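Only one protein chain is missing from this complex, and each of the others stays in its spot.
Here the chain labels run A, B, C and D in written order, and each chain numbers its own residues starting at 1.
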Amino acid sequence: ADIKLGASLSASGPAAFLGDPEAKTIEMMVDQINEAGGINGEKIDLVLYDDGGDPNKARTFATRLVEDDEVVAIIGGSTTGTTMSILSVAEDAEVPFISLAGAIQIIDPVRRWVFKTPHTDRMACEKIFSDMQQKGITKIGMISGTDGFGASMQAQCKDVAPKYAIEILADETYGPQDADMTPQLTKIRNTDGVQAILNPGFGQGPAIVTRNKAQLGIDLPLYESHGVASDGFIKLAGAAAAEGVRLPGTALLVAAILPDSDPQKPVVTAYKAAYEAKYGETVSTFGGYAHDAVDLMTNAMKTGGSDPAAIRDALEATQGYVGTTGIYSFSPEDHLGLDLSAFKMLEIRDGGWTLID
Amino acid sequence: MSLLEVSGLGIGFGGLRAVDNVGFSAQPGEIVSIIGPNGAGKTTLFNMISGVYLPDSGHVRLDGKDVTAAEPHRLARMGLTRTFQNLQIFQEMTVLENVIVGFHQSESGSLIADLLALPAARRRAQAARAQAQELLKRVRLDKAAEELAGNLSYGALKRLEIARALAMQPRVLLLDEPAAGCNAVETEEIDHLIAELAKSGIAILLVEHDMKMVMRISNHIVVLDHGEKIAEGSPESVSKNPAVIAAYLGAGDEESVDADS
Amino acid sequence: MKLSSKWMQLAALAVLVAVLPLFFPSGYYYRVGALIFVNGLAVTGLVILIGYAGQISLGHAGFAGIGGYACALAPAHLGLPPSLSILLGAVISALLAMLIGKPILRLRGYYLAVATLGFGILVSMVLTNERALTGGPDGMAVQGLALRKILRGWGWKLTSGEFWYILSALAMLVGVWIALNLFQSATGRAMRALHGSEVAARTVGIDVARLKLQAFVISAVYASVAGSLLALQNQFVTPDIAGFMHSIEMVTMAVLGGVGSVLGAVTGSAILTLLPQVLTVFAEYEQLVLGLVMILVMIFLPRGLLPSIAAKLKGRGE
Amino acid sequence: MDALLQFMLSGVTVGAVYALVALGFTIIYNASDVVNFAQGEFVMLGGMITVFTYQAGLPLPLAAVLAIAITSLVGVALNKLALEPARGAPVVSLIIITIGASIFIRGAAQLIFDKQLHRFPSFSGDAPIHIFGATLVPQSLWVIGGAVLVFIALWLFFTKTLTGKAVLATANNRLAAQLVGINTGWVMTLSFALSAAIGALAGVLVTPITLVGYDVGVGLALKGFAAAMLGGMGNPKGALVGGISLGLLEALTAGYLSSQYKDAVAFIVILAVLFVMPQGLFGKSTTERV
Partner (left out) sequence: MLTVEGLRSAYGRIEVLHGVDLEVRSGEIVTVVGANGAGKTTLLHCLSGTQPVSAGRIHFRGDELTTVPAYRRLRRGLAQSPEGRQIFTNLSVEENLRLGAFLFTDERVERDMQDAFAMFPILREKRNLVAGGLSGGQQQMLAIARALMGRPHCLLLDEPSMGLAPLIVAQIFEVVESLRARDVTILLVEQNAYGALKIADRGYVMETGQITMTGPAAELIADPRIREAYLGI
């Protein structure tokens, strides 16, 4: 029989940024696996739903996946909200679930059936702050989106800032569809002592912030988050305005310039090549999360078989899996399995990405 | 003390003094007609008396009580109601329901009773329905009771409005051109109805351009022109008043002369 | 005879609700059923506001949000049991509706629409921005209802899906019953009258301002309770519940089903809840088809599904 | 001081975006009393079609003209295929149709185009213009100029032309409009074409600033609607003033009070204005004699 794999993603709606590349990646990979003969001779039957970013719908689809489609595992929850809705269904039904969302509360406290592939927002903050620390920056202004991604990072960053002796002097926000952030940036500029600007967010916001900063001629270093880690961002913000922007990203983004010795190099180059050939658009970090989730899940199926409990156990036993996002080692205490090293500090130079570590 | 007393009432729209310093009074059982050329201010006067417009000068007294600034629903609860020159019908409700709404005051009780359909609320609703049916008979609309009001012809709607107003068992009833859109025979029926109502003790204010009707049933006539009262008195005196003839009636009331021949 | 039609409607609905599970192939259908009923409850409230009283609201999800977050916050911060939190949410919603309804309901048509829309946005903005309290856009967990455990104690073992199916159905039936009562009552008739002509309603002694407020408050309570049930059922709530899109969805359900009719409201919520589930077979064409279905229903059944079909059947009968 | 100026410039820029959307609402509303919730999708189409035709190699001006033309056709199709068949339906039903249409157009756009954000170059470069220490990108001037021009054109249309009056008459009393010889069906077609064209023009002008994606329409329609109501629905002057005021309000709140609650403050001001002026700033109260 086929192995039924379920997914509920935000392929449309406000979080389509995340969900769209994720859905495409999962579909592509399942096709690849099936073409290659499946897992232990069994084909994967993917059941994929688009929850539009609505947690209520996500819960319904999760119920549908476990009750009606009777899947053995679930990937999904592009956002934290949808993940949290799926999570209790997966726990109740005792089905392994890999989330593609950022928040730390997904895996902290550890839930038996729940894993996730993206680094947490907190890790992104830490990566950024440690880079700031190295550059001697201690006082910053922050401007973040009010969407789930931006708000969660804002909170996490504020939380860990003291650990890196960083003081947040200005804390501004913008709505996900706002067209102009010059008032907020002007305020930050006029705040005494600000040495750098941090802009957690995804979608159009960061691009506009970057352009507005150039327009205002603000001469401070700008840090973005992994939420904009894709070539699209440089195009939207404009190479000139984006010059010098730093952000924590994954190996995927800099596949071409990774040293050959990097263990991630083959994984990211293969995924990037396949994805871009199939869909004619550049890969994003988020598709990478899905890539890793599918790999992790199918690897677990290979070793554990197609029984939910066995898959879960095999997942938890995963050690040293090399994904696009980083190298995963799960344990009963850690259902994320990544450390800070998974993040690479990148800088935009001449319209392209450079590694600065 | 009169049942209804209007004094010095006036209102302006932009530069125009639509009604200026108009006063008169009405007793129970009396039919007071307000006549005057188009735009004289008759409807506006009704709008002020019934609380739809707030007058900028003057007073309206009901039972001697000043009700000038009272809202229409308060006046209605005190027994003053009206019909409209430009029909105001609850189009999406049936003819019967239109009349039942007229019983609102006597029918409505506590909201909770209505929400939970307590027996009290149901009894009230039943009573209102039965009475409404009676009223529809009176204006000969009983056959159309279950029709949507929006489907009635103009003349039928005029009668429906009267029935709805009667449902309130008013003490003062303002009728704005009740016979408009009715032929001579239908007008006469309305005529009888109004006379009957007056006999039962209701004070009636009537605006109407059908002079035959006005002259036939009015006890008292007030004549407006350009917002001002230009004459007042019994039908005979008013109809002979040269100012009224010039402004309103026209030289020969040939129609009635002919008709009587 | 009208009276019996109320009981007929209720009975038909109750039978449907009771019989449907016999055909459910899996537990997932209970979930969909429960959602339909919860939405049906909220939309029934809107029928009272829009269909009876003729006042529009594009912000009713705000009240759903209040109901939902009451069930998240009150148990977490005040130690109130969830069941009482529903009540608390309803009371807060009613008070708030009374407070804002007074000034807002003087507005008409689109102006009222934009004012209510503003209210809804304010609520969802507070829920989104006050992260410390509400968990922000990521939402917060909601404690489950103890009732299911109690029932289990009595030997009535229900799956979560079954439990919520029954509870939501009961809530909706009560809501429908009340709305039908209202429809035939003096108050309901007065509401419909003011919809037809405000001046005329006033001259027959109807206190229009008060009546509009009553409709607004009642419908707010409906939305609030529905929001509470949704949050409790999901055991999680996010600000989406109060969002603009949710408000629009509710109004759309009401209009699709037939805004003047209570059963229409239920039908409308059934359609709009089921559609996305059915349309998953179209995958990326889902939005396309959803929009198309909405347009077609309105073209062919302009007064909404139920009233238009009823009118057609009646016409044929004659 | 230069901060204030900067806030104002930002406000006017964003306000002009809102104004353009709000202006797009006026014609259809004036012709039919329907607020077309697909208006935001017209803006989106204007931007998206320009992006894709431009990427396909067309010169930008040509791409823009093409986008406006195609969007007008979409507008006409919307009227012919969805609204005209439903003639006589209650206004709420018509509004639901426009909501359905907006979902449909969004769904189609994500299939035909993609789900990414896009932009094309600003018309006059990105070098900021400095004004007393504050800055403005040249594209803002295009947007502001566009809003003002559309406003003037609409104002002339409704006050000076017989066709404009015919549009107003159609909404006011369709039966009477037919009796005086107005082809009301044609008036509706024209209205949708014009509204869609204004929407598309807005999309073309604002995309270099705001970026465009298949789902930017909802947010824009919402703000444009609020702006139009603030000014008084149906009145071009109201749309312009309402849009600019809304933009200014947001920018000043973000600058001086709280960026988190800037939309909230904007809505509270709208509510306050409506309490005093229930028809918006310039809305005519309809006179209904009884």
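The rule is short, and it goes like this: a residue touches a chain if its C-beta (ideal position, glycine included) is under 8 Å from a C-beta of that chain, and two chains touch if they have at least 3 such contacts.
Note that the structure is predicted; figures quoted are calculated from it, not measured.
Looking at D:V21, D:A64 or D:A169, the residue that reaches the missing chain in the full complex is D:A169. Considering B:Q85, B:Q131, B:S218 or B:N241, the position touching the chain not shown turns out to be B:Q85 (whole complex). Taking the complete complex into account, B:G181 is the one of B:G109, B:G181 or B:P235 that touches the chain left out. One of D:I99, D:L117 or D:I182 touches the chain omitted from the figure, and that residue is D:I182.
Seen across the whole complex, the unshown chain contacts chain D at 162, 165-166, 168-169, 172-173, 175-184, 284, 286-289. Where chain B meets the missing chain, the touching residues are 13-14, 36-40, 42-44, 85-86, 151-156, 177, 180-188, 209, 211, 248-250, 253, 255, 258-259.
By definition in this document, only the chains that are shown with their structure count from here on.
By number of C-beta pairs in contact, A-D leads when B-D and A-D are compared. Separating the CA-averaged centres of chain A and chain D is a span of 35 Å.
Per-chain Cα centroids separate chain C from chain D by 31 Å. Residue positions of chain A touching 2 or more other chains, listed in rising order: 11-12, 146, 173. With touch defined as above, residues shared between interfaces to two or more other chains in chain D number as follows: 110, 260, 263, 290.
The touch graph of these protein chains has some other shape, matching none of line, ring, star or complete.
For chain D in complex with chain B, the touching residues are 288-290.
Interface residues of chain D, counted against chain C in their complex, comprise 35, 82, 85-86, 88-90, 92-97, 99-108, 110-111, 218, 222, 225-226, 229-230, 233, 260-261, 263-264, 267-268, 270-271, 274-275, 278-280, 283, 290. Residue ranges of chain A in contact with chain D, taken from their complex: 11-14, 16-17, 20, 143, 146, 172-180, 182-184, 186-187, 190, 203-204, 207-208, 211, 214-217, 232, 235-236, 238, 240-241, 281.
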